[in-house]
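A single protein chain has been omitted from the complex, and every remaining protein chain is retained in its original position.
Take a look at subunit A:
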Amino acid sequence: MYEFEFVRPGSVAEAIKALGEDEAQPLSGGQTLIPTLKQRLAMPSKLVSLTGIAEMQGITASGDGVSVGGATCHADVAADGTIPALSALAGGIGDPAVRNRGTIGGSLANNDPAACYPAAALGLGATIKTNKREIAADDYFVGLFETALDEGEIVTAVTFPKPEAANYQKFEQPASRFALVGVFVAKTGGGVRVAVTGASEGGVFRWSAAEEALAKDFSASALDGMAPDADGMMSDLHGTAAYRAHLVGVLTRRAVAAC
């Protein structure tokens, strides 16, 4: 690590002010940023911790969904249960240490292409609330580690509408246990949504062909023989593009069957 200043503001307004300085960087649960700093791959002058901001903490359930504060850790979401598929997804991230430090806002702001939360946000059609605006999930995820967030903009809360049924299937990369492929399927009043993480070179995406097939017939057999095109899928030590494309089909069918 290089040396840096550390501040832990108590409000969103104070955090935004602190982030206005050159080379300042927000720090949430630190599950990606701290290892990056230890490797000396980042050199912020100041870290602005978001974990001391009461208004960004906690989970509020309403009749039609749930709102999760941006600095809420995965373990809290896992324990909530308002949307079982969302809680199950949070309970499957990393290990207990990760789940008790890592936050939903941090995960969505980082937008790791193999992270689980982007699949839930896109799959459920969440709304990402920031200090400036509300962004629909469909507009939020831009590419690998890229989001619609501006410099100095932070995720203050995420609201998830409650689906009629939903399920997340994750096939773990054997080393990191991130998603080699993860598929979130949700049946909502507005239609069927299928969000895929871990697979694409462009990050999380909606598998529209599967959504269309499932809209007509919400059953695993409606997807028989279907898989997305392997072009544009990631290929690495743990799986080829063809394998990942195949897994998207398998996991989507399993998620539908489990809904």
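By our rule, contacts are C-beta pairs under 8 Å (C-beta built on N, C-alpha and C of every residue); 3 or more make two chains touch, one makes a residue touch a chain; residues count from 1.
Operating definition for what follows: contacts and distances are computed from a predicted model.
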UniProt protein name of the chain not shown, from "Xanthine dehydrogenase family protein molybdopterin-binding subunit", "Putative spermidine/putrescine transport system permease protein", "Energy-coupling factor transporter transmembrane protein EcfT" or "3-oxoacyl-ACP reductase"
"Xanthine dehydrogenase family protein molybdopterin-binding subunit"
Contacting the left-out chain in the complete assembly, out of A:G20, A:P96, A:G143 or A:P174
A:P174
Had the left-out chain been drawn, it would touch subunit A at residues 1, 3, 39-40, 171, 174-176, 180, 237-240, 243, 246-247, 250
